[in-house]
Structure formats: C-alpha cells, structure tokens
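As structure tokens, the structure follows; a few thoughts come after it.
A selection of the complex's chains, in situ.
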Amino acid sequence: MTYTAAVSGATGYAGGEVLRLLCGHPEIEIATVTAHSSAGQRLGALQPHLHELAGREVVDTTAENLAGHDVVFLALPHGQSAGVAAQLPPETVVVDAGADHRLESARAWEAFYGSEHAGAWPYGLPELIVDPSGRTQRETLPGATRIAVPGCYPTGSLLALAPALAAGLVEPRDIVIVSASGTSGAGKAVKPHLLGAETMGSMSPYGVGGGHRHTPEIEQGLAWAGGRDVSLSFTPTLAPMPRGILTTATAVLRPGVDERRVREAYHAAYGDEPFVHLLPEGQWPTTQSVLGSNHAALQLAVDPHAGRLVVSSVIDNLTKGTAGGAVQSLNLALGLPETMGLGGQGIAP
Amino acid sequence: MTYTAAVSGATGYAGGEVLRLLCGHPEIEIATVTAHSSAGQRLGALQPHLHELAGREVVDTTAENLAGHDVVFLALPHGQSAGVAAQLPPETVVVDAGADHRLESARAWEAFYGSEHAGAWPYGLPELIVDPSGRTQRETLPGATRIAVPGCYPTGSLLALAPALAAGLVEPRDIVIVSASGTSGAGKAVKPHLLGAETMGSMSPYGVGGGHRHTPEIEQGLAWAGGRDVSLSFTPTLAPMPRGILTTATAVLRPGVDERRVREAYHAAYGDEPFVHLLPEGQWPTTQSVLGSNHAALQLAVDPHAGRLVVSSVIDNLTKGTAGGAVQSLNLALGLPETMGLGGQGIAP
C-alpha cells in the first residue's frame, strides 16, 4: 500500500468508521491508532467489530505519535483539531472529521462554538454544487493537504437542496429542513438521554429554534450553491436507530417551476455521480438502503398547493456523513480514484 | 357500569387500543367485540395483550351484532363507517375512528379519498382551539351521538399550532409540518415495507408532496383555529418504533412576535388542560414520555433568524391520536368526567 495513515479518536464512532473503511482501502495502510483515555488498550476491546485490527494497541493522541504518516485523520472533539493540526507538517494530508475548519465565517464559528476561529479548509463534499454553472466542490480537492469533513446533517441537507438553488428553481429565503438522525450522531459520550432504554422506541427533537451548530454550515453550503445568502429553519431530531439520517428539506418554489424541471436539474446534477442517486419516481428512500455505505439516495416532490419543493435524502451519518465522505475526499486529494475503498453496498435488511 | 359498548374492528390496532382503554373505564362495559375476517376466534389469539378479554369470542361486524348497545366504536377501513352508522339508531352514540366523517368539505373528501362524501360529524379533539376567542372544540361534544375521531397526524399537528394561529402570532400561509410516526400508524395490513426487518433501524418518508390524506384535515383544523384558510406542506415519515408521533411544526412569525408572547398564548390555551402540556423551557418532549397514555407534550422555540415559530409535539398515535381521544370525546358526549378511564401515565422507559 502506498500511503500510511494515523487515525486519532480511534475509539469513538467516527474514528471507528474511518478505520472500518480503511481496512478495505487498497492504497492506505493503517499504521497508528490513537486515543487519549484508552491509550494502552487493545483496539479489539473497544471496537470489537474491527476484527482485523483487534490486536492493535491504542497509543496516546500526541503530535509525536501522529507524526511521520502520509495521512492523519482527526476524529477529535470540536475545538481540538486546530491545535493538533498545527503541529503536523504542511505536506501531511490532514483530514479533520471535527467541525473546527468547516466554517468560513469567523463570526458564525464564534457564535455557535464560542471559541476562536481556526480558519476554513477545503470542504470535503465532492458532489456539492457550488455555483449556478454546476461546478462542484470536487474541483477544490485534488492536491489539498488539509480537508474539513462536512457535518453529517449538512451532508444530507446540502445534497438535498443544492441543485435546486443552483438552478434557481427555489427561493433562497425561508428554507425549512427537519432531519432525523440515528443516535450514533451524538457520539459515544455517555449521557442519560442516550441510553438504550431511553432512545429505543422513542423520538425527540433537540437544538430546536436555530441553535444547532450545523445550521450555519448548512446555510454556508446552500449560499455557495445559490450564489446568495439563504435563511434556514433547521430542526434535528433523534430517531431510534443506531445510524442513518433522513432529511426532509423544503423550499419555496419559484413561479412556474414544475416537477419536470426540478427532476431534470437533479438528473443533471447527480446523473453521473457514483454515490448520489435520485430514485425513480414513486420510490422513496429508506435509511436502511444506505446503511454502512457511502451512498446517498434522494427523492423529490413538487407540492403546487403548498408552493414548495420537498426533497428527501438519506445517508448513513457515519459513512457518507463522516468517514466515507472523508475517504472520498482524501482519494481526490491524493489523486486516487474517487471511489477507491468505498465500493460497499448498503446493509439491508 | 352504566353504558354498554360494542367495538368493531376489534382485531386491528385502533380497535385493540379502544378495548385496552375500555378495560379500565369504570362506566363502560365491553359487551360485544366484532371483526369480519376473524369472526369466531377467541380475542386472546388476536390481541394477546388484552388478558382480561382473552376468552371473548369475536363476532362478525354486522348491524345486527352492533345493535342494542349504548355506544358503538367503529374502527373500520376508510369508507366503511358511513354504511354501518346508517343502520344504527340515532340515539346510539357512534364513535368513528375512521376518516369518513372528519372533513366538512365534500370536495376535499372526494379529492383525497375518491369516494362519495358521507358528511361531517362533531370533531373529537376537545382541546382544539377553534376561534380567536379561545373557544375549543370541547363545547360541541356534550350530547353528541355521532363523533368523528381525528386522525393521528392531525391531532399532533393541530395541538402544536392552533394556539399560535388563534392568537394571530403566525401567518396562516406557508406552514411546514414534518411528522415521524411509529409503524402502527400504518395499521395491521401486511405489506412488505412494514415488515420488522424493513422498518427496524430505518426511517423513510411517504406521501410526500401534499398527497397524504391527513393534509386537508390538518388544514381544516388550522383554518378553524385561525379563522381563515391556511396553506400547508405536510410530510409524514415512518420511524422505527411501534408507537408515537413526533411532530415538528413551523410557521412564519408575524412581525414583532417574541418567544414570551408565544409562550403566554400556549399557557393560556393549555394551562388548564388535563392532557396537553407545554413543557418547562429547556425540556424537549420525547414520544416515550406519552407512550400508552392520552397525554400530549409540547415545546416551542422562536427562531428570529429564520423568522419562524417551531413547535414540537408528541403523542401516542394509538392513544391520544386515536382511542384515547375517542374515549375522551365520548366521556364528554355522555356527560361523564372528561378524564374518566384515561388516568394512565406514560410507559417509560
């Protein structure tokens, strides 16, 4: 294998998914796995599903342990990536699964995260349409040595609405998005409301009223797509499943836009994408259909009575929404085939 | 016990929940349980959770078998209630858990159900505010002998937004509602996409784009509350849980409306309600907290950035959303205490 990698935060959900995907990547060798509080333990005790890596020893997350690799994955709590990245040489490809380098706006960062802004890195959502000409984020990634992996909610939301905004089919104002996420999205933090007995069989909202940290990130990406600022009401909810995000995204239709035009725009946007699929008419997406895979599936409807476009998208929050998107972007950065190591289909039923 | 009851559709989910609640109702005696295809079987084989009724024989759903009771519950497929009800004497209290008598508009009925309109009956959602003075639907129920039980999605949606519309705090146009329902909402019909292996761990939308039959019912109730027509984008989704509905309802704020005013309006509307609760600030509702109970819990947020009010509501689709609402309305119709037989708390965890 050509490249060596270190994965930090290897005992969490994002780090574990990065490792799972790298186990199947033919050109990347997992050289080092790090975590702070579990340093010294066997990975098999902490991530028992990674059978191939069961005997690996977890070492502490230090700049010294991360140094000397071609690629470093950071799956650390928000606010910790910038400090670590600063100690890595500029030629190391650093892939940050945390939020630190996603937002261009220092003001938005400070308002939602309450700490100093670390600056934005190239945004790792290759399929994201970033201007009305249909150009995608993909173009910015080859050769990049710093990559900000998008948040999981933003991945689902941006894939759902960027084509409509870029094509001028919907208004940029008053976008409404409601997303349902599996509980792994909340991480491995041990909090009472995330216990199995509390989450199984139950749904609940959180971060309602604009307070969720993913709101400015979604607005940023939608503004790129549409070429102007957008306003968004975003409500995340917690669903009784380990993985997956179902996003229901709606926007006000511009006058005269019918379903045919919208469907054409989405076909134009995603027809050649290996991982993003507009389903045939009449077939609605299920999160199960993308479980454990880097695929996203979409369906759309034009509601003339309400005057809104409704787009449903499904992703696996840990795969396309985190680790899969990270590997896909890394492939582009390294000049490898974009789909390398990401060939897995969804796990269903 | 004072009143005798017959329950039709007794082997389905709605009928089963009616029976469960009636088992604990001190003034109603379950005299007859009917179903069509299971006639002749013991109820215990079909509804094994109703231990008290295990030995009851299911008889066919005929006018003859339903006759001679003080109260008749109809939990039949849409379109079948009107014919059965027509054969029952006018003094029998008929409670229809189906859709047949919910809509006042014959045009809406025909557009969404494709059959002849049977006419509207008093609408069994006592807490629903039906005009700007704060008057509720409760006033129409005493003495009623025909009651249309609201749909489960409408119950969650109307409780969420009626106070804001009645108080003129939000615009009646461009309301957006996304709801997640447990799979019992789809009934006991045996369809592949409702199999456990398909639904567990998976979320999916359906009826997107305004096509769901509950859309005109929600619009009808919101129009009553606000005193003028509304326009609604409603998206139902299927969640991996047997029961429960989480509704995320948003509407455009009128100028100058802040959270304090909204909260006051909801306190005024629901402060004295036995079953509808605005949670303390900072506490978000979970469907688990109302499981198996007739309670509804709400929380709200004003999002000044998006210019929208967001209200989250949770109900149990089978209890408050169907059978509990039915019993509550029946209590009012019969002149019994409104909460009789509905004292159960939520089942958690």
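Order of writing sets the labels: A and B. Residues in every chain begin at 1.
Methods note: a contact is a pair of C-beta atoms (placed from the backbone, for glycine too) under 8 Å apart; a residue touches a chain by one contact, two chains touch by 3 or more.
All of these numbers come straight from a predicted model, not from anything done at the bench.
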Request  = Count every copy of the one sequence in the whole complex, not only the 2 placed here.
outcome  = 4
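Criterion: only the chains that are shown with their structure count from here on.
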Residues of chain B touching chain A in the complex = 174, 176, 178, 180, 182, 195, 197-198, 200-206, 208-211, 215, 231-235, 237, 239-244, 246, 248, 250, 252, 284-288, 291, 299, 301-308, 310, 312, 314, 349
